[in-house]
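For this view, one protein chain was removed and the others were kept in their places.
Up next, subunit A:
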Amino acid sequence: MDPSRVDFPPGPAGAPMDTMTMLDIRNLHARIDDREILKGLDLTLNAGEVHAIMGPNGSGKSTLSYVLAGKDDYEVTEGTATLDGEDLLEMEPDARAAAGLFLAFQYPIEIPGVANMTFLRTALNAQRKARGEAEISTPDFLRLVKEKASDLGISQEMLRRGVNVGFSGGEKKRNEILQMSILEPKLCILDETDSGLDIDALKIVAQGVNALRSPKRAMLVITHYQRLLDHIVPDVVHVMHQGRIVRSGGKELALELEASGYAAYGDAA
């Protein structure tokens, strides 16, 4: 198999040809310390599309999500990345968030003493402020949270607890999706959202994600395993290896990978 072969572009069935480009990454190179992790990555997501990125450990999947979100430790050495036409790489992480980029963390961070509810509200208002919008009123906020939380089976008690403190793995992931549904980003990046989830929790999380699928929103789902893609069905599947997209295809590509593994790509190294 030729690893550089790209079956592209399939696009969502029936999608108009002139769909708006949401995320456009070209020749992206990034390193941490002196180690280059992303080595000329190209990726384009249109609004309304869900793309999955699969790949073996160490292929740079999580690095990609951190670089897009603007984590300090990574240095971009070459290439461009735009979100809805705006230069992402020029922006501070909080500006990227306000511009509509959301990263669902693989390991959500605990913030003791800060009620989940307070965190949600602070984040929402910070983003609104950055966009020049008014703060959300208390009744509107409470209504919004109540509605979104109940969809995800998140209890009032969980909303009162410290952010992610004492949450189970599943609760943490559901909490990420709750934040996502309240912040209503343009681009959702889900970094191994399925890790540590049992099948029931996986279903709840997938339902939450699917409810957010919209023609105005793009999603990038990073995962090791095909099983998440049974529930969040992607329009495009990419294989990432050694810091680049080495192959792209339809959702059946995920099944193929499930069967054959990543060994073929390893050989190409």
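In this text, a residue touches a chain if its C-beta (ideal position, glycine included) is under 8 Å from a C-beta of that chain, and two chains touch if they have at least 3 such contacts; residues count from 1.
One rule holds in what follows: contacts and distances are computed from a predicted model.
Of the candidates "Phosphate ABC transporter ATP-binding protein, PhoT family", "N-methylglutamate dehydrogenase subunit B", "Fluoride-specific ion channel FluC" or "Fe-S cluster assembly protein SufB", the chain left out of this view carries the UniProt protein name "Fe-S cluster assembly protein SufB". Between the chain not shown and the residues A:P93, A:G153, A:P215 or A:G250, the one that touches is A:P93. When you scan A:D34, A:D72 or A:E157 for touch with the missing chain, the hit is A:D72. Residue-wise, the contact with the chain that is not shown comes from A:P108, picked out of A:G60, A:G79, A:P108 or A:G243. Of the candidate positions A:F119, A:F141, A:Y225 or A:Y262, contact with the hidden chain is made by A:F119. Contact residues of subunit A toward the unshown chain are 69-73, 92-94, 96-98, 102-103, 105, 108-114, 118-119, 122-124, 126-127, 130, 162-163, 179, 183.
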